[in-house]
Structures are given as C-alpha cells and as structure tokens.
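Here the complex is missing a single protein chain, while all its other protein chains stay put.
This part shows chain A:
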Amino acid sequence: MRERLEALRKEAEVAIQAADDLEQLRDLRVQYLGKKGELTAVLRGMKDVSAEDRPVIGGLANEIRSQIENLLAEKETAEREAALEKRLAAEAIDVTLAARPQPLGGMHPITAVVEQIEDIFTGMGFVVAEGPEVETDRYNFEALNLPQDHPARDMQDSFYITPEILLRTHTSPVQVRTMEEKEGQVPVKIICPGKVYRRDDDDATHSHQFYQVEGLVVDRGIAMSELHGILAAFAEKMFGMALETRLRPSYFPFTEPSVEMDISCIKCSGKGCRMCKQTGWIEILGAGMVHPRVLEGAGYDSERYTGFAFGMGPDRIALLKYGIDDIRHLYTNDLKFLRQFQSV
C-alpha cells in the first residue's frame, strides 16, 4: 500500500511537472484527485490495511493528496501567468502609430476675437447689446451728430438702399438705440459687436464688410480718465501681456474730446519694427467722451450725465493678435487658413 502511494506520488509529480497547459492540469487533477481518480482508487484498498497501519497510511494518503493539490495549484498559477504573459506579448502594439482622428472643426478667428472682447467687457460689468445691420440714416448718422452735410460723412461712404435706409457704417447706432430704450436711466454700460459695411474696395487692409465692437458708458461723473482706465485694462487682457497705452487726440463727430488709443507694439514691445512702422506704437481703437448733442438727442441731460464711447475692429485685432497679413484671408474662408485657429 505504502509503495503504491509513494509510486503514485512520484508519478503525479512527474506528470504535473511535464504538463504545459491548463487543460492538461485539469485532466491531471481529475486523473489523480477526482472521484474516480487514482488516489481515490488506492484509498479504496484501505479496507485491506491492518487496523494499526490505517492511521499511518491514511496520514500518508492525505499528505500525498495535499501535496498533489499544491503542486497542481502552483503549476496552475505558473501556467496562468505564462499564458497571460504570452497573451500580453501578443497584444503589444506600436504606440507611435498615428491615432484615429476625432472630428474637430474650428471657430472663425473673428468670432474668437469677438467672444474674447465680450468676455473681457462682461467681466467688467458690460452688457452685450445688438442692433440691426440695415439702419436708418437717422440712427447711423443724424443722431450721432452727423447731419446731412457733415464733412465726416465722406469718411465712411456708405451702401444706401433708399435715401433713408442704408447698411450701417459702424455699430454706433446701437448706442443711440440703447439710450433711447433706457429712457434716461443710468448706468448705461454696453458693448455692441456686429457687422458693418463701407464702400471700400477690398484689399490687404480694407474690406467692404468688417466687424466692429462699439462700447458705451453713461453715468454721473464719468471722466476721460475712466475711459483710459477701462480701455487700458481691456488691452492688457486682450493681448495677454503688460503693455503701455497712449491716447492721441482724434476726431469723431459723436464724441468730444475724441481719442485714438495706441498700445506699445506687441511684436517689438515698443522698440520699433515693421509691424509698427518703426514707431513702437500700434493703434487699436477710437474713443471719446460722448458728445453732448448725442446725449441730449437720446434723452439724457448732458449737464447731469457724461459718458464715453469706443469702437474697435475685431478684424484688425485678429490681424494683430494672430499675425495675419491680409484682411481678405478673413473672408476667403480657406480651410488651410481656418485650420490654423482650431485652438482659439
């Protein structure tokens, strides 16, 4: 009996060691430890063993059973690991292969700039207002201190539809519309982005259609220093860098004093380069204190209230900010161009 058990132990050890996959191990488990397995068969012969030998043989049989169990378990674990290793090795890929592209379009750079402008000004408490692109002569000109014979009407030759109706030449009419709607209430604090139109031949720096963002603040005690403060804060946020601003006198019929604001050149930081025509300065917007006639015309007492207005061109800002050399690129919609702004 003992010999048979020892022989079984040897045989099982060899067989388990020789097995090289999990299936064989499963078979071996059945073969040795199963209900009809060899160990069971041997143990069935226990009845022939003498009573005093029984515990010893029984002990030995149990020892062999657990030994085979362990051997099987170890081997199984090893095999499972090997199989996993093998699978993982087979599954290896070249991680440097190109990705399967996900669709991604892009926003137009002008829209991007307009949104940036909106975000900066809403952050400073401005409300975004809109108005019609097809305007009356009254809102586009008359109410902005530009009567019929005003010489400044030459500056912005316009597209008329009838003698009274035209495509707006600036977003300034929204100023007047907003003030009229507010019926003398303060504060007025708006920006109005939108398309405007002028009779210009399209070339590298002109477009018959372009964008403008107009701004207006009306309240008690608004001074030119506030105009400077708000617009300097805007410029810094827009171009994302510390820059200097300077105001220069200018002329707009609907503001007085009128200013143009320059920023220190974003390319050369004011040292002088081609972009700033060696001046170190780049003009980015026009502004001024709202002309008393405009305030009065829109129902605001110009003695009690003052205000400032400004206008800037997102097209021009896009050209500056993104280094675009020709305004026509903005309206050609060449995908090779638009793709450059997927991250804006």
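As a convention for this text, a contact is a pair of C-beta atoms (placed from the backbone, for glycine too) under 8 Å apart; a residue touches a chain by one contact, two chains touch by 3 or more; residues count from 1.
Simple rule for what comes next: contacts and distances are computed from a predicted model.
Asker: UniProt names the one chain left off this complex as which of "L-lactate dehydrogenase", "Spermidine/putrescine import ATP-binding protein PotA", "Phenylalanine--tRNA ligase beta subunit" or "Carbohydrate ABC transporter permease"?
Answerer: "Phenylalanine--tRNA ligase beta subunit"
Asker: Sort through A:15, A:33, A:124 or A:268 and give me the one touching the missing partner chain.
Answerer: Considering all chains, including the one not shown, the answer is A:124.
Asker: So that we can see where the missing chain sits, which residues of chain A does it touch?
Answerer: Looking at chain A, the ones touching the missing chain are residues 97-98, 100-101, 103-108, 110-111, 115, 118, 121-128, 130, 132-136, 149-152, 154-155, 159-162, 165, 167, 186-187, 189, 195, 197, 199, 201, 208-209, 217, 219-226, 228-230, 232-233, 245-251, 256-259, 289, 291-292, 306, 330-336, 338-339.
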